[in-house]
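The structure under discussion is supplied below as structure tokens; questions concerning it will follow.
Of the protein chains in this complex, one is absent; all others appear in place.
In order of appearance the chains are A, B, C and D, and numbering begins at 1 in each one.
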Amino acid sequence: MSTLPLQPFLILALILFCMGLFGALTKRNTIIVLVCIELMLNAVNLNLVAFSKYGAQPDITGQVFSLFSITIAAAEVAVGMAILIAWYRNKNSVNIDEVDELKD
Amino acid sequence: MDLQTLQSFEWGIMTPEFTILIAGILLSLLDLFGRERWKKYLPWLAVISIGIAILFLGNQAGHQDVSILYDTYIFDPFSFYFKFILLLGSFLIYLMILSRTTNHEIEDRGEYVYLLLAALLGTMVMASSGDIITLFVGLELLSISSYIMVGLRKNNLHSNEGAMKYVINGGIATAFTLFGMSYVYGISGSTKLVDISREMSGSLGSGEPVAIIGFIILFIGLGFKISTVPFHMWAPDVYQGAATPVSAFLSVISKAAGFMIIIRLFWDIFHSIGVAAENDALFEAIFGFVATVSILTMVIGNIVALRQRNMKRLLAYSSIGHAGYILIPLVSLTPMSLENIWFYLLAYVFMTIGAFMVIYILEQAKKSEDISIFSGLFKESPLLAVAMTIFLASLAGIPGTAGFIGKLNILIGAVIANPAQYLLAGIMALMTVVSYIYYFSIFVQMFIREPEEERITNISGLQWTPLILCVLGTIGLGIFPFIALNFFS
Amino acid sequence: MGTLSLLVFSPAIGILALLMTRNSDNNQRTHVLALLSSFIPLLLSIFVFALFQGGNQLEERVSWITFQVAERTLTLDYELAVDGFSVLLIILTTVVSLLAILSARWMVNKDLNLFFIFMLFLEIGTLGVFSAHNLILFFVFFEITLIPMFFLIGKWGGTDREEAAFRYIIYNGLGSMLLLLAIAVIFINVGNTNFSVVADFFSGGEQKRFQAGMAIALLLAFGVKLPIFPLHSWMVKVHVHAPPALVMIHAGVLLKIGAYGLIKFGVFFFPEGFEILAPVIAILGLINLLYGAFLAFRQTELRAVLAYSSISHMGLILLGVAALNEAGIQGAIFQAVSHGLISALFFLLVGILLVRTQTTHLKRLSGLARLTPLLAGYFLVAALAGLGLPGMSGFVSEFTVFLGIFKTMPVIGAIGTLGLIMTVVYFLRAILNMTFGSYRNTFGNLKDLRTEEVISATILLLCIIGIGIFPNSVALTIQQTLETILVGIGG
Amino acid sequence: MEWVSGLLASEPSSSNFFTYIFISLPLLSVVLGFVTYAILAERKVLGYIQLRYGPNRTGGKFGLLQTVADVLKLLIKEDTRPKQADRPLFWLAPIIAFVPSFMVLSAIPFTESVVFANFGVGLLYFIAVSGLTTIGILTAGWASNNKYALMGGMRSAAQMISYEIPLLMSLVGVVLFSGSMNLIEIVEQQQYVPYILVQPIGFIIFVIAATAELNRIPFDLPEAESELIAGYHVEYSGFRFAFFMLAEYVYLFAMSALITVLFLGGWQPIPGLGFIPDFVWFAIKFSIVVYMFMWIRATWPRLRADQLMEFGWKILLPAAMANIFLSAIVKELFF
């Protein structure tokens, strides 16, 4: 059990990523969309850590990278929520299909 | 890392970044603790700091290549020239901010001023990074600052919406970028561009499909910043929602930064490899994809621009189209490509900021962004109309302007490439003609239609300054392009 | 600054002067100013003509952009020079521009100042096109003409002016972009875009496929301008809806850029490509000739008749090019110059007529000879020139063209003569109906020609007759240019 | 007890899994016993501090069976559920609140050998998992569909997240000095000097933040009975309510144990008194901490909501940052 193959991790990450993408593209509730984006980012972290541990050339950089990505994801979500709150106060809704003032 | 190693680094090459960083922090402190009446001088401080940064940067001209902090920060001609564009563009945008006449709700807020600096800092970090982590951090510093800037007009529903769409699209794009980066890291086992390049030039064996997927996903994600298909839909909404200087920033600086990062990743990694290397399939798959994206971007941007009436949306779509043009040199990968992209971006700085400046003036005077603000402009203010004509002519690529030289370079680059990219060149030419239609329809408004009731009042000297600089840049680069081209080489 | 640069940019003086006098509603002063400033290029062009001695003359060169690609150095320079063909067209440009500006005073009723500025701007572009000795420079000036044309059509045109303007810009934009692509391909092959260098480079002439490809590209690019049959719809629109003063320049000079380019780059650079293409060009020319003539016959609007007649006449140029021998090319050049003069005259008259009657509809015009005998007379003379009456320039050019085409493609030549007959028919139908038709006084009192109008019309007419009687004046000028071209096609 | 730690080093197998269950059940009973008597003890301590007796009827003079009786009462009490409540969430909330409180116990080393889980990030694990309880409380507030409950839940969430940061930051000093996040190693580092002496500011901040995390007086705003009736569990009765109480006291247990481990040197004896067994040392220190919490409860008045939040952000957080600053410099200079 000491050396796990890399593939299961990558496949899991890919599945998570696709789930996140699907959710981000189809969900109506903006908060859920943000959550889905978070899911995609976490899939990335999984990838990075898996590569860092079981990749061709194991190397700590991947874990460092994932720390950065976690932080930045947090900042992004914070900004996203702040904007959502500002929008909510003006519009009284969190449904993304009501984001429709701007269109061609 | 002990003190000695630390001191052995040549920190001097980071002076432009430090200038911007210190200015940003200083501005935020001044904004927090300063008196209310000082606050209108904040943009001046920013202008001065950018000026100083440009001087520092100029001082580095001809400096040999340096890399500090274990190759994460590199100084090379590429970073030098692109930082020049970034600083120049930001300088013009701050002049634009300074020129405001009405007291907009956000423009007196300090965030507006120093977030721009933060975003600029992000782009400069991107320009100099030699490691994908640094690259990513710079990118996100830019993105997150931009999200806030777009949404800064808190009580404006358009602004909220633009910011909302920007964040969501941006978040998805970030995820794509990171996902691609993680594969690239996985294949090469390093985040340093040098190592990645070396790994990619060798035989990847069974890792090749992963590398292809990784790079394509990475490109899709990075395409967000330069608004290429499929991440182009945010641009019109965001440009419309944001305050005009912010739109200009997104359209120029942010886009230039996006190209920078793409060039860093794709040019640095693949140029040295070329088609001759072992990884033909990798190379062809990726550049085939970029070519497809380029075509789609040109076509969609220009075609959809045809039916826009809001000026900022129109410019947004046109900027999508331009992004498609600028991708062509990347696909053709000739020795001229870098020069071509650089020149086009430089030209783009002048013409786009100029156009946004005119819109900004009119928008403040007429409280509208519809194309009809231009009607009869020639009668109201002939000089403004002439300036706009020059910018639009440049955007359309009419000879005598910088835009023409830019397009000419790209076209020649595409034809001279081996194998020649006739299809790309042809579509670019075709789309240029399409773009004539919407650019010229603004001419129709300015010169042929009669003016509406609201008249613009006189235009102040502060407003003229960026305009004149932009006109000089656009015309100057159009007639004497060799100045810039010699500067570059 | 060399003589040619001086010539090309001399209208800028007028533009600056007019910019200074903005806001004055004093049309008289504006007009005089514009007129005076358009004399400068005219005088300079006469000076250039006087200096001209055959071959490429008055060369100027300033280096512009240099590309370093691997070990090759590619250069784009600012280069001007004139040869026999271009010097003729330069004179034509300055003369027609002057006359157009002279007559615009009465034809244009709003923003006269701006109108003249654009006219002078257009003149810069046109002069540049004919003086350029470098493909890129040629293209630059070629594109520059688009902007003033767009405004002139769009702002001062008739009912459908904006649509006409957009059609103009789209068709010509497409043509010019194709041209740009072709130029880019030439450039990367040659490393330079100087006419002489390019011509030398391709004179070895082994790459048949490449030559044919370039020939097709150039034919299409210039075919839009000329225009060749399926690409002509913009041109009719422009003829009908643009202000007549502009159409004088447009039909008189700008359309000739197509012929100029086709002969000077096409045949000159890629003779073998054109040899392959010759039958196609001949057929296209024939179609133009007959189709134009036929449609001209069916039009009820005078300006449309003239538009289709232009198409028909451009067919003759194509036939001349297709002949690919001395007579053919010479005829084509003759036709370019002569048609320039004739259509300028026609549109001068149309403009005069339009000011007086507000219409050029044939059904509403008749019996002008009784009302305005001078105008009617000039119309008649112009029509005679157009249909190629001996003694006028039209005859010389048509005759030469057919001389050429009969030598190489007698069948097509024979069919082509049909076109000449039709030309006679539609011109006479239109003009005679207008001048001598049954008199219906719907216009009240129409004033006959003014002195200035008579002078303008007479100048053009004199040129037409002059060329008709002394064709050698043109033939000698283009002699040397023609010979250089003929070396390539082996005629 | 050596075999417990020996077990940890053995080959992982499914039989281990069941062994673990059997060794964790005693801990569970210890914890439940603790809770039973901690409640009693608290009431007694409060009583004596307030000069009264506290419970003294059931189970003899000291009321030893009082809590047992209370639990039995709760077990057979009718369990009402409001009609408007969100059924699944209402059911789930007490469990969500309880589970993490018990899970965190696995990371705590009670003595050198009584170690359940020994892993490098023990400290982080403790803090991360303990944060989950907030969700349970918020869920309870939301599911009840009661204004007081929701208000209590929101307040609890706001308070917990506000004090989580100083809590985390105050521990950076400890990690800095020990160079590890493994709780066992941290204890071992304190062989001579407990960290309360090295990190006094950190200790104080941690205790304050921990009190707030435990929702205990003076930070018991989420269930402030005089304002919000009973806060987030106002609609809960019977055994569901018991689980909230249980979670609260298990947390008290865990937090006290953590403080013992981090600041008081865990099972390490006071030098010279090494003959006393290590679990006794742990128990003594632990009891002191628990007593301290009760003492605080008895003596402090409750804060106002605004005071609470502003205290956390404006005083505690900067202080925690300064502490990191200071610790780093001290370490650089003296160690």
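By our rule, a residue touches a chain if its C-beta (ideal position, glycine included) is under 8 Å from a C-beta of that chain, and two chains touch if they have at least 3 such contacts.
One rule holds for everything that comes next: contacts and distances are computed from a predicted model.
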Worksheet entry | Among "Cytochrome o ubiquinol oxidase subunit 1", "Oligopeptide transport system ATP-binding protein", "NADH-quinone oxidoreductase subunit A" or "ABC transporter permease", UniProt-listed name of the chain not shown | "NADH-quinone oxidoreductase subunit A"
Worksheet, complete the sentence: Across the complex, visible chains touched by the hidden chain are A, B, D
Discussion item. Given that one chain is not shown, which residue among D:175, D:201 or D:292 touches it?
Written reply: D:175
Worksheet entry | Residue among D:135, D:204 or D:309 that touches the chain left out of view | D:309
Discussion item. With the missing chain put back, one of D:36, D:111 or D:144 would touch it. Which one?
Written reply: D:144
Worksheet entry | Touching residues (missing chain, whole complex) on chain A | 1-2, 67, 70-71, 74-75, 77-78, 81-82, 85, 89
Worksheet item: Given the full complex, what residues of chain B touch the hidden partner chain?
Response: 1-3, 5-6, 25, 28-29, 32-33
Discussion item. Please output the residues of chain D touching the missing chain, sorted low to high.
Written reply: 7-12, 16-17, 20-21, 24-25, 28, 75-85, 94-95, 98-103, 105-106, 116-119, 124-125, 142, 144-150, 154, 157-158, 161-162, 164-165, 168-169, 172-173, 175-176, 179-181, 229, 234-235, 238-240, 242-243, 305-306, 308-310, 313-314, 317-318, 321, 324-325, 328-329, 331-332
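Methods note: only the chains that are shown with their structure count from here on.
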Discussion item. Rounded to a whole Å, what is the gap between the Cα centroids of chain C and chain D?
Written reply: 94
Response to the item:
Rounded to the nearest Å, the gap between Cα centres of chain B and chain C is 43
Worksheet item: Between chain B and chain D, what is the separation of their C-alpha centroids in Å?
Response: 53
Worksheet, complete the sentence: Within the complex, chain B is touched by chain C residues 22, 64-70, 74, 114, 136, 139-141, 143-144, 146-147, 150-151, 154-155, 162, 165-166, 169-170, 173-174, 177-178, 180-181, 184-185, 187-188
Discussion item. Quick check on the complex: what are the chain B residues that touch chain C?
Written reply: 334-336, 378, 382, 393, 398-400, 404-405, 408, 411-412, 415-416, 422, 425-426, 429-430, 432-433, 436-437, 440-441, 443-444, 447-448, 481-482, 485, 489
Response to the item:
Residue positions on chain A within touch of chain B in the complex are 10, 13, 17, 20-21, 24-25, 30, 33-34, 37, 40-41, 43-44, 47-48, 50-51, 55-59, 61-62, 64-65, 68-69, 72-73, 75-77, 79-80, 82-84, 86-87, 90-91, 96, 99, 101-104
